[in-house]
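Please find one structure pasted underneath; my questions will follow.
Note that one protein chain of the assembly has been removed; the remaining protein chains are unaltered in position.
Each chain carries a letter (A, B and C) given by its place in the written order, and its residues are counted from 1.
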């Protein structure tokens, strides 16, 4: 990855992994492995396997012509097997007759896909891990930095930026775990031949299957899964959830970086062709765009699942462009969020300034709670509601309005009010929550290291 | 279209219309037209417009490099405008300073898209018209050919193949009309500059806009529509509905062509790499795959609609790959259904054979109705229910079982039963319906001809 | 509608229109109309029609028991027809035998649905019209009120609140027109009997169909549309686009009403159980929630379209809960946006304050354009870029930084800069655009009035 610093290296790599050239090569890899496995079991001659392997290089094929044949032939394997057979025949007519021996198109297409997915998901997972580390850094550094929590896009009561980052981290850990699990779940060989019985191999089907799985370092399933797509559906679900969480983080960043908020901003924003002052949160936009696209792509993959009998008519074909698009979108989002979090400019001064924007009104809840201890909750709420009304109407500091009300001042003097109105005094378990998530993240990293 | 006979010519053309090269060229077309319009109004020098137009050829640009810049710069227009400016500067430094004058990235990207859509949708509409004609031919030819109607995939009572084809035609006419309307609805200029005010042009914005619309032969909207995507959403809806109807027709064809049914089959089915006897309904699969994909793609475009203020952060970007994918899927489905219907092999003998499969049971309803006139509906239904039970249990012809029952035979003799059990005698308004739809199709074609 | 002022009257009415009770009543209305039409044509006795009509009152049925039968019987019509037959039989055994005569379950279910839709869509359209009027009022009143346009959630250059409201209005007019068209498009009778041939009526099917259409004031289609759902799909598309636009308006309102922005706020916001100061934009949330839900619901209706042969197995059934949910969501959004716009508190002072937030930086574009006339665009952009950098870094007013730069001051003196930096001076065609949209809205209202 020579251009690792460009901020789009992962995306570019994943795009290439799903480009037509790589797709054809992975199918050729499956054909070559099949020939090797068959030779190892004495099903075809070793020389045939060598000839097939030698010809199975994408450079030798007209990829565009192969793609063009899909709509009339029905899939990419039919023209590819024909072309591979011709290529092998140029070396050995006998070997040519063993190309794709006993297999079916879907065996090659699905196994090729699974190989592509393995490479691509590793990259996505690595970017999620980068995002984890960055979020943990923010949670730790800003564990005690107060800022306004916002509910319904209205300032609520205070929180800390550390707690917000810990929330991101907590979710990132979960989506990483689930995506790893789903990735493991799809690293499964497809090999069943025409009807899923491996009929051409008589009693040797199971042994051949095992050998082929070892050749490709893929798990061998209990039976072929041609029309059962739940593993891919589960991967789709995990990718969709990952995009949702990445979109949530990106939405937070985009809101924090508004001109009127400016509490956290991307370090390397995008510019405008016309407006010199623009600082566009480009990384957030990448992740948000992915989170808009993912649900529809997941829906397509789920809708494609009820496939007819032993091979689908429509459902399988609908997956071909959809699953790559979903993986690419997730790679885009994961890299963008990793980039944004690693280089986030955090502005505690702006957080402070915004905390004061309401003149203290966002601290109304603790005043109610304190007062309730003296007069009961309903009367307390009524007193504070009236004070909020006056303060907002007259645009005066909340503390002054509170202090003027004898029914309040009777229980809470200026000093008590000062304390109640300090955001730092009303953070509850924020620090505990941050500590718990950081500990969990450390434990998770330990586990992952041991798993490697 | 040299390969018009291949059955995938339209698909290939539409794919090329949305390839990166065409996309960039249409954006360059928009830049060139902008310069011409500005020169015509004296906003920039005529020589600058000429220089810009001269440089606005996609062959001069490194398209892959432009694409690679999107994830970090935010969109395709920013690097393209920069590259175009450099290209123009090589001819004239002064002209270079008028490239993209007063415009914003979205003006160029959206207007380029609209130009792509216009070309692509014309091809889809032409294929829908081919499908119309083919369906009308089938409806006319087979207006009196009885076949089993199937509800819940169970044989119901008889219908005609002509009525089935008329149902396809009726729906094809509607989706064609709606898609034409939606296509007209998106042929609209995007031009508003940074904030949608055309601020750089002072009082000349409206005039410039009109001129630019004329240059590109696009409708000029009442105001720029940067963050209002309802026109594209409506197009998406029309495309989604078109795919749904095309999928319905394809589903019918795929079911009719089952080995066990064989009532209608594609004339040029696909083969199998392993099984010499296979006749795969490849055209039906193309349309069905599109109908599985379209709903998710439409959902994405609708989900992208609530765009923030004057320019979206995520929603607009989510459209870029999605709308082309949806148009391409629809083009695929429209061409595949046109191909399938134009070359459908219809087998009335198989229809007859299948009508007899239940030994007359599918004619149970008219027996109930005839009997009801004599004994009331409930007793009639009870008598026929019992006869159905016996006929099915003993696998005997329904007519024999009916004739044996004295409570039935009393009202319906062998002759009457023979008549009641003939599918041709129970087709009701089928021929009327076919005639009505064919008349409507003729009228529609007349209108369209006048509209041209 | 006694509680019209509650802000949820339309929603409640539409919910009731799709409640089980109304659903059953509309199906009973279809049965009664069928009997009347058949009696008018002499197909059944007039006395039977009277008895059927007399029994066709939902109060007489155990609606919950009917609903409970759906999962095992397959649809709501089967148990309902049985129950209706029993009810009629209690009056006249003869009449009972003419209940549902010659019809099929789907005839009654679809026709009942179409009757429900007609009522419900009229309410949605009325709320969209309310929103139109409110948006037009805002566009007119605030046509000259400057505010910051925001792209990527960053302040761009100035616009007016009137132009923003005109953008809302422009889109509202389009979604209203399209929804009216789609509503007209689904007001279509379903009547085809078991296989869509009206076989039981021999040559009288067409006449009976016409009579039944007149009874229910529904359009009579060229042929029954049991498995062709494109009309409903088009309605779904129009509803989805409506929700998208309503969500866009709601998103704008929610962003404008942020604590840190406060440029426009709902007049009757929601409160919090704990925080006295909260002013939650509840109407915006209703519309945004609908815009999140609609895409998935539309996708379901499109995915349900490829229905098998003459009656679907899964697809039709998938519509039953989905289309009502989509209409209700749209009704919710339309009413919420109408409420929000009718009572929007607009704060021009906050708009002004926010325009000054960047110390003039958002006026960088006009400075570039003015300077470009003297030094060419690239040098102008470089000079202004540097000034932006300095102003932002030193947190000083942009005008001061510009005035200090001799390469700028040489061409633009303090006076010229003052003028360039005034938002009001850089609004371009904003007022023209507002005027055009208002004129279009007036014309539309004229048309609609004439159409009534």
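Methods note: contacts are C-beta pairs under 8 Å (C-beta built on N, C-alpha and C of every residue); 3 or more make two chains touch, one makes a residue touch a chain.
Being a predicted model, the structure only gives us computed values, none of them experimental.
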Original post:
Which one touches the absent chain: C:50, C:73 or C:407?
Top reply: C:73
**OP:** Looking beyond the chains shown, say which of A:18, A:61 or A:152 touches the absent one.
**Re:** A:152
Subject >> Chain not shown: contacting residue from C:6, C:21, C:86 or C:203 >> reply: C:6
**OP:** Quickly run down the residues of chain B that touch the omitted chain.
**Re:** 148, 150-157, 254-255, 257-261, 270, 272, 274-281, 285, 295-296, 299, 303, 354, 357-358, 361-362, 364-365, 368, 381, 384-385, 388, 392
Original post:
So which bits of chain C touch the chain we can't see?
Top reply: 6-8, 11-12, 68, 71-74, 77-78, 81-82, 100, 102-105, 193-194, 247, 250, 254, 268, 270-275, 280-282, 284-293, 295-300, 303-304, 313-315, 317-318, 321-322, 325, 332, 336
**OP:** Name, in rising order, the residues on chain A that touch the hidden chain in the full complex.
**Re:** 74, 85, 93-94, 96-98, 102, 149-153, 156-160, 163-164, 166-167, 170-171, 174-175, 178, 193-203, 205-206, 209, 221-225, 227-231, 233-234, 236-238, 240-241, 243-245, 247-248, 250-252, 255, 288, 291-292, 294-296, 298-300, 302-311, 313, 365-366, 369, 372, 376-378, 426-430, 432-434, 436-437, 440
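Note that only the chains that are shown with their structure count from here on.
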Subject >> Rounded Å distance between chain A and chain C, as computed from the means of their C-alpha atoms >> reply: 32
Original post:
In angstrom, rounded to a whole number, how far apart do the mean CA points of chain B and chain C lie?
Top reply: 24
Subject >> Shared-contact residues (touching 2 or more other chains) in chain C >> reply: 150-153, 156-157, 255, 295-296, 299, 303, 365
